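Apart from one protein chain that is not included, each protein chain of the complex appears where it belongs.
Chain lettering (A and B) follows the sequence in which the chains are written, and residue indices restart at 1 in each chain.
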Amino acid sequence: MNPSLILRTSAPLLLWMPLVVSLYVLVRGHNDPGGGFIGGLIAAGGVLFYAIARGPAAARAVLRLSPVALCGLGVLVATASGIPALLTPETPYLTHFWWFPTLGVTLPLGTALVFDLGVYLTVLGMASALFCALVEEAQ
Amino acid sequence: MLALPILGVGIAAVLASLARPRIASVVGVIAALAALTVYLTQVSSVAEGLIPTAAFGAVPALGIAGGLRLDGLSLVFVLLITGIGALILLFAEGYLADDPKRKRLVAMLLVFMLAMLGAVTADDVIVLFVFWELTSLTSFLLVGYKHEREASRRAALQALLVTGGGGLVLLAGLILLTMAAGTTSLSGIIAAQSAVLADPLASVAMVLIILGCFTKSAQVPFHFWLPNAMAAPTPVSAYLHSATMVKLGVYLLARLNPLYQEEALWQALLSYGGIATALTGVCLAFRETDLKRVLAYTTVTALGTLVMLIGIAPDLSITAAMTFLVVHAFYKAALFMIAGAIDHAAGTRDASQLRGLGQVMPVTALAAGLAAFSMAGLPPFVGFVAKELIYEAKLEMGSAATGLIVAGFLVNAATVAIAVVLSWRLFAGRQLVAPSGAASPPHDPPLSMMVGPVVLACLGLMAGTLPTVLGAVLIDPAVTAVLGRPADVTLKLWHGFNAVLALSAATVAVGIVLYLLWERLVPRLKAVSLLDRFGPSVGYEHWLAATLRLATRTTTTIQHGSLTGYVRTLVLVMAVACLGMLILRGGVAWPQGGASLDARAGLGGLMLIGLGGTVLARTALQAVLAMGLVGFTTALVFLMFGAPDVAFTQFVVETLLVVILTTALMRLPIQGRDGRSRQQKLGDAGVALLCGVAVAAVLAAVLASPFDPRLSVWFGAESLPAAHGRNVVNVILVDFRALDTLGEITVLAIAAFAVVALLRSNRPADPAAPSPQGPLA
Partner (left out) sequence: MDGLFIVMVGALVAAAVYLLLARDLPRVLIGFVLLGTGVNLAILAAGRVGAMVPPLVPPGSSALPDVVANPLPQALILTAIVIGFGLTAFALMLVVKVYARFRTVAADDLTEAEGAATPAAATLASQTPLTRQEAA
């Protein structure tokens, strides 16, 4: 079963739209519904459609990093986000810190966002690895 | 200081396993002699009553006190272990000169020596137990040294199972003892005697410890493993199974004697168990002609005598026990090595085929004669001193010991007869036939094999002529330790004309008569097949076979290989457990109150439709679509009940699942028809309904119980002030419970790795003919 022309043509759109949406969902997750888990899954949906339309090799190429490497990176990022807490003895590992710099608007920045980014990358990597493997195996 | 020999021997074991064979033996002998020297420096201070101690192996967190202690009893043992060990290692070098892997034997013998030294100097029951088990393990390896022979493996396994099982029993006893005394320290336990004996489980602990010691020291009915362990190379038999390891049980009994010596049960079990063992040993020894098995059964006899002596009351009996311990170690190790030398030279160790070896093996004959005289208890050998003491101890008990005296008399007479067989019969007279299997005519073995027997036999003679020195230096401190109070020991060779001497003379006379009957007695006793058909050895075989049958049956029943069967077992157990607990504990309840039904209840109808679809679908693809309906309904449920995060996640997941499932099912020609018959479907539906009811009942019970909202309220109140987030769900995930989430994404990453590994696993070149080996095979 070959993907239809329409699917193949619209594949980039089906990849990038979910990716953009997923980043938005990731960032807003701390105050509104969203977060790393759901963001990662949405992004993975884009990868899945791309893999179905253009093949798993193309999907892997568009991710730059291999899915498994993304997973590893995600776990590393999440692990690293807790390290600043170790610098002061009274805060246990993974206690998050926040800064509120004002650049016109006040930006809430915290290590919790870094942690969520790690979750996002891991979920994206895991789902992409599964999808690419399944599509490859099914073809 | 006390840990030094143990460490040294350990290092030597490592070195020996790395060195070349001949070097390994040299290293072993040097290590043993060095350890002997270290212990010899302690002799004088121990004799004066100064007891060296050292810290060792303490684990304060577990309440293990640890520690080493060298009192008179330990000193006798360490001197025997290191001294005889050095001679045995020397002997092994000659005995196994043709064996290229003998350095393994040397290394294992050294590890065994380490374990023995640790066991007899430990002042802590846990440390003692660890070393005790190490001796069982090394014994397993040493008995199974010739592992290419099935008999060796069988014997090794038997020795391990019997002594290892006994070790477990012992551990139980020691733990009870520790709990009663409140300390793991051996000297502490003995000091806390009144508390230990007042414990309600005191007799249980005592019996368990006695059982453990009986297995180790081959007492009836556990004696059968010792003769079978003769499958080991002769140096091992001489060292482990006569001089040292089998005496470990005797050691522990002697060690705990101060604690239990007044207990009637202790005295009865030890004295009757010991004398029964001694009688069994001599009777069975008369059924054998294989020199090593004869020696093994006489060792059983000697061990029985030792246990009996610890069990009977007079102080004199402890003196007798300690003297006999040393004497026996001397002559029995010597005789084992002589048996090995004969085997080596003549190619057989069947006593009925060997005669007149004295002409060709004069030095061996001399050593055998000296050792056998000591064994027979003839003056002026130290064996005589020991035997006199044994008789004296029994006579001191008066009429109560009549049975023991008669039994002991028989045992001694039979021992005399066997001693004559081992010396006179083997070596005197003319050679019977040229034994088959020997490449060259028999001759005296090389020097390395002669040193051991000659030295030990001469020691027996020397100790016999100078009994006072032996008594003052070694026996007196040992007896003091075993009695737990100062003892007055004077060993004498000559006691004058008295009842004891008359008994000794009678013993020798009866022994010689028994020897004259030996040739006729042995075949008759061998013909008594009753002993082969019944007895503990047969019981052991039955038990072993039954265990294996049970294991086979269990395995085939539980691991039947049917995937559906596994799932059915799993869900049924879950359902029965849930329902059973609820009904038994009276937990069946229906929640009262709560929010009332509204329009959202319609979602339930949608879900039931979807579920009906999955169950009734004709093909797997239809079932997937129905599953999608269930999933989206669930997402709606989440959305309608205030969980938008979960709802979105469920939406995305369900979409992705439907896409990948349909992709996989459509691209592969998987029809996925439900292959069940109508009857199977009905049965499965019954199981399914039971599970559904069970889980629903549990949920109902949960909802009917009071709710504790404190945690949720706390998260709700702290989310913004502490973690700067308004979405409480997300804050819990990335902040409050971030470590859990980290664990979860690690699991996800591992799943990704597994997928890639699975994808890269072999693909058969020809899909029509899959290879039998693969990741699923």
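Everything that follows uses one rule, which is that a residue touches a chain if its C-beta (ideal position, glycine included) is under 8 Å from a C-beta of that chain, and two chains touch if they have at least 3 such contacts.
For clarity, every value in this text was computed on a predicted model and none was experimentally measured.
S.K.: In the complete assembly, which of B:Ala24, B:Leu142 or B:Met607 touches the absent chain?
M.R.: Answer from the full complex: B:Met607 touches the omitted chain.
S.K.: Given the full complex, what residues of subunit A touch the hidden partner chain?
M.R.: Given the touch definition above, subunit A has residues 31-33, 35, 37-38, 41, 123, 126-127, 130-131, 133-134, 137-138 touching the missing chain.
S.K.: Touching the missing chain, which residues of subunit B?
M.R.: Against the missing chain, subunit B presents residues 150, 153-154, 157, 544-545, 548-549, 551-552, 555-556, 559-564, 567-568, 571, 590-591, 594-598, 600-601, 603-604, 607-608, 611, 614-615, 620, 623-624, 627, 630-631, 634, 637-638, 640-646, 649-650, 653, 656-657, 660-661, 664-665, 668, 670, 672-676, 684-685, 687-689, 691-693, 695-696, 699-700, 702-703, 707, 709, 711-713, 715-717, 719-721, 726-729, 732-733, 737, 740-741, 744, 747-748, 751, 754-755, 758-759, 761, 763-764, 767-768, 770, 772, 774, 776-777.
Basically, only the chains that are shown with their structure count from here on.
S.K.: In the complex of these two chains, what residues of subunit A are touching subunit B?
M.R.: 1, 25, 29-38, 41-42, 44-45, 48, 52, 67-68, 71-72, 74-75, 78-79, 82, 93-94, 96, 98, 108, 110, 112, 115-116, 118-119, 122-123, 125-127, 129-131, 133-139
S.K.: Using the touch definition from the top, list the residues of subunit B that touch subunit A in their complex.
M.R.: 644-645, 648-649, 652-653, 655-656, 659-660, 663-664, 666-668, 723-727, 729-731, 733-735, 738-739, 741-742, 745-746, 748-749, 751-753, 755-756, 758-759
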